[in-house]
Structures are given as C-alpha cells and as structure tokens.
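Following: one structure in structure tokens, then a few remarks.
Only a single protein chain was left out; the remaining protein chains are all shown in position.
Note that the chains are named A, B and C in the order they appear, and that numbering of residues resets to 1 at the start of each chain.
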Amino acid sequence: MKSSVSSTRRAAPGRPRAVGAMLLAGLVFASSGCAVAGSAGGDAGRADGRTLRVVLTQEPPTLEPCEASLTGTGVVVRSNITEPLVERDPASGELDPLLATGWKQTAPRTWTFDIRSGVTFHNGAPLTAEDAAFSIDRAVNSDLACNVEGYVFGNDDLEVEAVDDHRLTVTTEEPDPILPLRISFVEIVPRTTDTGAKVRVPVGTGPYAVGSWKAGAAISLDRYDGYWGEAPDFARARYVWRSDASVRAAMIDKGEAEIAVALDPMEAGKDTTAAYPNNETTALRLDGREAPLDDLRVRRAVDLAVDREGIVDALLGGLAEPAGQLVPPGVVGHSDEISPTRQNVTEARALVERAAADGVPTGRQITLVARNGMFSGVSETAEALQYQMQQIGLNVKVRMADTATHLQYQLRPLPEDVGPIALLIMHGNQAGDAGFTTSQYLLGDGPQSTFGTEALDRRITEAGALSGEKRQRAFAGLLAEQNEDVVQYAHIAHMSGLLGLSRSIRYEPNSATGDELRLSEVHPAKGAKD
Amino acid sequence: MPREETDAPEATNSPDTTDVADAAGGASAARPRRPSHWRMLGRDRAAAVGAVIIAVVALVALFGRPAIGDRARRQELDASLRPPSLDDGVYGLLGTDVLGRSMVARLVEATATTLSVAVPAVLCSLAIGSALGLWAGYHGGRRESVAMRVADVILSFPSLLIAVVVLYVFSPSALNLVLILAVTRIPVYLRTARAEAAELRSRLFVDAARTFGTPSRMIIYRHVLPIALPTLLTVATLDFCFVMLTESSLSFLGIGIQPPDVSWGLMVAQGRQYLQTAWWITVLPGLAIVLTTVSATVLAAWARIATDPAQRWRLTLPKRRRPRSAPVPPEMIP
Amino acid sequence: MIPFLRTRILSSAVPLVCVVLGVFFLARMTGNPVDLYLPLSATPEQRAEFSAAHGFDLSIPVQLWNYLTDAAHLDFGTSLRTGRPAGEMVFDAFPVTLQLAGVTMLLAVTGAVLVGSLAAYRPNSPIDRIASLLSMTAASIPDFWFAVMGVLVFGVSLGLLPTSGTIGGPEIWVLPVATLLIRPFGVLVQVVRGSMVTALSAPYVKIARSKGATPRRVVFGHALRNAVTPVLTVAGDLAVGLVNGAVIVETIFGWPGIGKLMIDSILQRDFAVLQAAVLMTAVTIFALNILVDVCHALTDPRVRQAVPA
Partner (left out) sequence: MTTTSPPTRSDADTPALDVEGLCVELSTPSGTVRAVDGVSFSVRRGRTLALLGESGCGKSMTALSVVGLLDPAAAVTGGAVRVRGDDTLRMSPAQRRRLAGPVLSIVFQDALTALNPVQPVGRQIGEPFRIHRRLSRRQAREKAIELMTRVGIPEPRQRARSYPHQFSGGMRQRLLIAMAVALAPDVLIADEPTTALDVTVQAQIMRLLRDLQDERDMAVVLITHDLAVVAQRADDVVVMYAGTVVENGPVRDVFAAPRHPYTRGLLDSVPEDSVRGRPLPAVPGSPPELSAVPAGCVFQARCPLVRERCVRERPVPRPAGEGRSAACHFSEELDRA
C-alpha cells in the first residue's frame, strides 16, 4: 500500500512529510533495535558451525539444579551443566556410573558411593564426596522445597555422610532397593552453593558452563575446557524459546536453529525431524467415587470406547503407540503381556446399558478435563474422547483447563462437588521404575489417585520392597490387575516426542531427550565443517 | 472532557452538503417520494454484495444447524484431513478436519456459534453503554464524570488479562465469554453516546421539552436516543468485527469457545498448525471472518448514509461521481 | 495549558487507583499458587511453610496493605517462578513492548494518514476503493493467523526475513510490527479517510482553494489538522489495545515483552509479577491518555480553553 502512495502523482504533495515521518520511524526503529539487542545480548547466533542452537518451548524459569526434574529446567541443566552421581541409560533402564564410579548396598539401609576423582567444577574446585553429600543434603533435606525432593524421595529425610574425599554413604529410614536410581536425580553442585535460597545460575561439573543468560531472549553455554570426560564437539550452545510449534519448525527449515524440541506431529514427514518415545503415557483417569463412574462396568465401557489407533494415527501423527498400561516399555514393571484394549463400541454400549438397567445414572454429565498444551493435539484428542464416550451412551462435556486448574483436579485434596471427572493425564516415566507410578497413581490414597482397592494397595506395597526380576513381575502383575478389577485408568497412548534436527548435525534422540538433552551427544554431520 | 469533543459542530454537520443542498434545495425540499432503501441498495454494488453476504450468514446461522443435524460433530478418524473435493457429496465439498468432520457442516455450525456469541455481546454492550452514556451526557456534571471514569477504568485494564482470569481460572463458558466481551466494549458506546447526548442536551427541542416538564428519562428516550441511534448502530456493526477477532485471539490462547462447540475463531486457531498440510481448515473460517466483517463494514457505511436525511442523496448519484462519506464514522473505536 | 493538564491528571488518577486495587483482588481470586510451585507430594507443613514465606497466609487486608506500601517504594516482591524481583522482570520486559508498540503506532498513524488522505482526496476513485477494501480486510484478519502465515511465507518459503527472535538487525522487527500493525492501520485508514472527507468538504477548505492553495497545502495545511481529532482518539485507544495484540505477537515471535509476561504470570499464579506488570501497563495507559489529550489541546485551540470535567 505504501508503494502505491509514493508512485501516485497525487501523493506527491505528501512526500516530504512522509519522508520525514519515515526517517523518524527509521530512527526509532534503529534506536529501539539497539536497545532490544542490547538488553538481549547482542550475539546474532549465526550458523557458524561452532555454536549449537537449540529452540525450546519456553524459557527455563530457573537453572537451579535441584529443580532439574522440572522439564523446562532439566532439559538445559541436566548432563550439560551439572551431572548426577549415577545416570540411567534410557534405552536399557540400567544405571551407569557418572560422577560415582561405583555403588553398593553396604547395609540394609545404607548405600555407599565411590566418587570419581579428577573432576573439577566450573569454578575450578575439585569434586569430593563432601560436595556430593552437600548436594544430596541440599536437594533432599533442606527447606528449599526442591521439586526433586517430593517427587523422587517422598517425605523421608536421608542421612548423608562423606566418609572420606571419595566415599559417600547414604542411609534411609527404610531399606530402599532403588536408592541409586533415586540418587540419579540429584545434580551435584559445589559445597559453596547457597543453601538458603535457590540459585538461578548454577555451577556444576558438566561439559558446558553457563556463559550468559539474557532474560527473555537467550541462554548461552560455553564448553568447559576442564571437563573430565570427552570434550563435546560444539564450543558453544545457545538456547532460545518459542512457544508456537510452527515457529520452532520454521526455525529449523530456515536454518536458524539446529535442534527444535516438541514439534507438531504433523511435521513428522520431513527428513529434518526425528521421533522418539518420550516416556510419557496419556490416560483418562476415571473418578471412581462418583456415579456413574463408580460402576466398574461403566469404567470398563469407557476403556472399550476409546479408539486408540484412530487417535494415534489421525491426531498424534502416527508417532505414538496405543497403550494398555501406565508405564511404557523399558521401564521396570512394564508388562509385555498387557495389550492395549481394542475399541469395541457394541460391547461398551451393552455394558453401559446393563449398568443403566441396574439403576446407575449413566445420563449424568461427566466432565472430561484436559490441559491446554499438555501435548500437541490435546484439544482434538479430548474432542475425540468425548465423542467416543458419547457414542456409548454417556453424557460428556469437555473442559480445557490451564496448568494450575488442571493440577487441582489431578492432586489430592481433590476438588469437591464437581461431579464425575474424567481427567486426561500425561504421566512421565522418567524415573524408569513403576514404583514411582504406582505409589502416585494407583495406591488408593496416592496423591494423584482417586480411589483404589485394598488388594491392589497391598500388592503395591509388597512390590515396592522387592528388587530385580521379582520386582518386575510384581509390578507387571499389579498393572494387569488394575486393568481387570479397578479400571481407574483408560490408557490411551505411549507418546512420542518429535525433534527438529538440522541437516548439519547428527543426534539420536532417546526416551530421555525431552527431559535431558545431552549436548555432548550432538555431533556435526559428516561433511559439515567442525 | 476534551477528548470527547471530537464532534465539534462543523466537523459533523458535513458542510459539504450545504451548497449543493442549497442549489438543489428547491428540488430536494419538496421531493415527492424518497427513493426506497432497496433501490438505493441496488445502486451501490458494494453495499448490495455486503447485504447479500450478511443475509446468507444470518440465514445459515438461523437455519443451518437444524439442516445439518449432527454432521458437524460426527467424527470419522479414518477420514481425517481430506482435501476439498466434489466426490464426497455436499459434506465433503470443503474437505474434512483432523477428526474427519465435514468442514461444510463445521462452518455452518461455527456460523451459528460465532453469531450467538458476537450478537449478544454486541447487543449487551450497546444497550448498557448507550444507556449509561446518554444518561451521563444528558445530565452532565458529576454523573458525567463518574461514567467517564468508569469507562477509563475498563479501558486501562488489559482486557485480555480479564478474559484470561475469568475464562481460564473460573470457567470458559460461552456465557462468560459473552459477558467479558460485552464488558470490555461498554466504554466505546458509553463515550459515543455521551458525546452525542452532551451535544444534544443544549439543543432547542430538548430545552423545549424540558420546559414542558417532560421527565428527563422521557426526553432521553424520545428526543436524544433517536438522533444518537444511527451512530451507535454503526459503531455496533463495526464492533461486531472486533468481537469476532477477539474471540479468535482468545481461542488462540485456548480460552475462547470450548470444544466440541466450534466458532470461526476457534477453527482458525486450531487449524493454524495444519497450515502447511491442510490449508482449508484454517483458511476457510478465516475467509468467513474477513468476508463477514468487511461486508458488515461496507453495509454499516451505507446504512449510515441511508439513514441520514442530509446525506441520503449521495446514494442516488450515478456511480462515477458519487462522493462517499466515511465508511467508518470517526466515533468508531476499535 | 497547565490547569488543563492538572485537571486531566487528577481525573485520570482515579482509574489508575482502581486498576491497582482491581488487579490485587483479581489475582487473589485465581486461587493459591502453592500447588503449582511445590512438588506434587508436598506435605501440609511444607505447604504452610511456603505460604508463610510468601505471605499468602496473611489476611487479605494485610496482604493488600503490604502490597500498597511496598509498591509505594517500588518494591513489587519476588517472582515465585523465577526467584527474581518482580519489578526487575517487568522493567526488563516493558521496553520491548513499548518499542514494539511505539514503532507500530508511528507507522500505523503515518501510513494511515497518507493512505487515508489519498483516498479521501478523490472519494470513490479507484485508489479510494482499493485503499478502503484493503484497510477493511486488514482490520479483520486474525493477527495470530497473519503472524504464522508471515513466518511461513517470508521466513521459510521466501527466506527474506528471520522467523522470529529479538536478536538481529532491523529485519527482525518486520514481522512482529507488521502483525501488530495490520489492525490499527486498517482501522485508522478508514477513520482518517472518513474524517478527511468531512474536513475536505468544509467551507474553510473551499476558502483555502479560493486562495490558490495547492492540493498538498489544502490536505496537510488545512484539512488534516481539523481531521486529526477523531484520528487521535482512535489511535489512542488502538494503542491501548496493542497490549492485547502484543500478547499474541510476543508469544509467536518469542519477544520477551510485557504482554507475554502478564499472561505467563497469570497462568503461573505469579502474583507479584502480575501486579507489577499490570501497574506498569496502567501507568502507561494513564500517560498515553494524557498524551492524547495534550495532542488534542495542541491541535485544537478550542479544547485548550475547555477545562475537562
């Protein structure tokens, strides 16, 4: 429109002023450009082959290591800036040594860890057992209310002691067979770290140290030259964030970033994407305390109503796997025997009719609560579930909530007087053990469970004390029991993440990628210059 | 109230008509029959097209839902994202969305929902805002100050924020949506009505009515409202556009119309992730918004002239030389 | 001019106070943030401790008093989400939005005055019709849709512009400003055109022509200043409305502005940040309203004499 102005004869009178205005605009433009650039840190982040540019969904609220179990924080911090003593191999579920070279159960309630020598923090201080003890103490026993504390360790405090520079003992109140796995969630920080408040920018032992954090714009990491392990290929890494998936995808297409997380499944066809199972499992949690969902037949009917293949193919880009249990393959306790329920509308309808005949108020409105942004296509999924539940004769309404509201529905104490709720949940299995899942989601009074049965509760408690093959069998058995006799959950799918990867790099995503994007595993593509 | 004094007499009384009216005075003063609105509409091609589009939209909104039955909700996951084609009957004409629902049926249903949100919202804010504004403008003084400050408060609250709080935190029901949209738009009418009433309150016919002891309520209703109404209605028509766009923005943030209900705004918002793979999901409802609002704007401009005796003559001129007054009245605040 | 300003400022302060109080109560109505920030299995003791640490256990009037007294010292508390001072976060974010909105309004008003005047000079000419149609269309395109299209077309397909971000040369401004611009521009073109048509047919314009004034002199010397009053009013309200548009633009293009900060903080129940952000916006709107009034007074001598109610 503006060109038509200046090219028309009648506009001629306006030109000098227009030019003035444009100049003025340009001036503001330029000055404000400087100001923003100034506040954002200057660096243009061009593709120079030495900087790895990663685009996330949101700015990490903090880089505090004890909050690393928050996805937004952990994806930057874990294994890049700070490291734990022990790490879990996402593929096999085995524990591998990292800052600890070995560990063993030295007493029924005590585990001993051998601390690696020759490791230094970014501030130059050497790593000792005392640092490790400090870190565990800070994350688990302090008043910081770290996220890792409640989720991984429950409420019990740990007794931590540095025996000498390279030996650490951890003592629990009850025998804990999976303590090393729990310890893998604690990122190790130097003993000089603040214990009174959370830190925003941590010091760690990882391959990268925080270079700069321009609030709102970008976080830069620099390669730490004193890193004890193999040096990563990229000298620098930059994180930026865009909340719109199509923009993240566009940045890969445009060459503005090498890695983009959480792309839309619709992009899956491109060769610049890589899908990976992300250890998240979606399910519909049926509130068994409220009619009509208090009737087992109705819950089973809901389970039968869900068209898992249809949802996975049409809405999730074919990337997910229909699920029959809350834990995906690779997690201790996953049962290979359980197969996802197949949709059977006739049978489901019959079940609902039978329940109705027995006086169950099947016409009562059920609220299907889902959270915006839970995963890509969540509102369509909710619509599909609603439609499928309606098809079998139930009355369902969808309510899309924000995170905080969704949490109110998810966590005990559960909201009162809201009628029967079918809550769409997405459970992360990063811990790699069904024990975490069952105590939260299946235990009758579990923090995220609406009801349970005594039998199931007993089996959960028993299984938690076991280890090895027995543990595996016990959990697999009780997961099957939930599907038979409890049906609090109508499982939907084991989800997949979709990563955008520029052609200039090589990276194999794994199930932990969503929580822990290891920059050291990213390499320049063959032929691309270093 | 300096800002509201936008309507200094010489600005609104369109002096451009005076000399022509003078010249043509002999003709227009005693014109035996005024041309019917239909004929005038027929002469203005743009307005006629706009009227047809608005009429179609209104008809679809009123009678579309019974006609399509449950087609808009019938899902068929196997038929996901079918492009528009002629092979699948009427309902396949515009393709299907990601859940395999017919786009034709979705658009029809969305028309009804969109209008059922936008129309009540606009009417509410029109009624409340105009009433308050006329009352404030007619009485002046303290009452006027209070009303204007109320408008200022509403305006200086980021409206999207209120929307997020009410819709996200409490309940994203259609009723709340209508209320939010209505409340945030009240100041527009309040200001416009106040300006009109303030200007009219000193006019002779109002004074005359006052001296006869007519209660102020009646004066406002009988003398002030009829004169202010055309302007207010024009603003309302244009506000329609704003309300639809806001509803769309709210859908983008996930707090607009809630599925399985569907509105144009929601369709555009949900469809944007399929822009590259299935353009029709987002482009068609977007087109519906643009077409409807442009038609409403054109029609509002036309109606404004057509209802103004001093300007009606413009519409009857031959096309080539027809001067036009503003398609958007200056009072319009987006 | 001085009494004019004084009256105006005093009368505008009332809404400001209302907004300050309103946001406090609105925030409190959204519920307790404790659940969001504590681990899922936090004990009641931990919850109580957290509440006490952030003052959520105090009674509402006490919280309000603390909020007001602290705000008077420009202390807005600490963000729950990031642990940073809320005031600092807002002051970081605010210039971004202000620059974005400033550039947008400057371009929108300049462009609209040029295009609108051009259209009004020859009503119903092809130029007028094209300008009217385009401006109406521009005003009715959903902004987020335009933004995503812009990223795909200009960012990816044509490769002319960066897709998003705040770091880089002037080119990074194009898409965000264009997205924010379309609606104000579309509306303003129509307002300018309408008010110019009226002004251009006024007798004083005829007189100016009878003095031999060139079209340029007629439009910019005589008509524009008379036509500018409604344009200013509408532009002021559009500028206020830009906060809403900024939410969308900042969300899509990853600009760390105050619109996104506000929405994030409400979704995260980060009350301190929310209050600081809304207060900042309200003060800006307050200042903007006064600026608009001053402009009115500057352009129209009649306004200067009228003392506002």
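The rule is simple: contacts are C-beta pairs under 8 Å (C-beta built on N, C-alpha and C of every residue); 3 or more make two chains touch, one makes a residue touch a chain.
Bear in mind the structure is a predicted one, so any value in this text is a computation, not a measurement.
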Touching residue (missing chain; options C:101, C:188, C:208 or C:240): C:208
Interface residues of chain C (partner: the chain not displayed): 123, 201-204, 206-214, 217, 222, 225-226, 299-302
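In this section, only the chains that are shown with their structure count from here on.
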Closest chain to global C-alpha mean, per-chain Cα centroids: C
Mean-CA-position distance for chain C and chain A (Å): 35
Intercentroid distance (Cα basis), chain C paired with chain B, Å: 22
Chain A, residues touching no fewer than two other chains: 246, 402, 404
Multi-partner residues of chain C (at least 2 other chains): 30-31, 148, 152, 251, 267
Residues of chain C defined as touching chain B within the complex: 4, 8, 11-12, 14-16, 18-19, 22-23, 26, 29-31, 123-124, 128, 132-133, 136-137, 139-145, 148-149, 152, 183-184, 187, 190-191, 193-195, 197-203, 226, 229-231, 233-234, 236-238, 240-241, 243-244, 247-248, 251, 259, 262-263, 266-267, 278, 281-282, 285-286, 289, 292-293, 296-297, 300, 302-303, 306, 308-309
Chain C contact footprint on chain A (complex, rising order): 1-2, 4-5, 8, 10-14, 17-18, 21-22, 24-25, 28-30, 32-33, 35-37, 39-45, 59, 61-62, 64, 143, 145-151, 154-155, 197-198, 200, 215-218, 240-244, 246-247, 250-251, 253-254, 256, 402-404, 407-408, 411, 440, 447-448
Chain B - residues contacting chain C, complex: 1-3, 5-6, 8, 10-12, 14-18, 140-141, 144-145, 148-149, 152-153, 155-162, 164-165, 168-169, 241, 244-246, 248-249, 252-253, 265, 268-269, 272, 275-276, 282, 286, 289-290, 293-294, 297-298, 319, 321-334
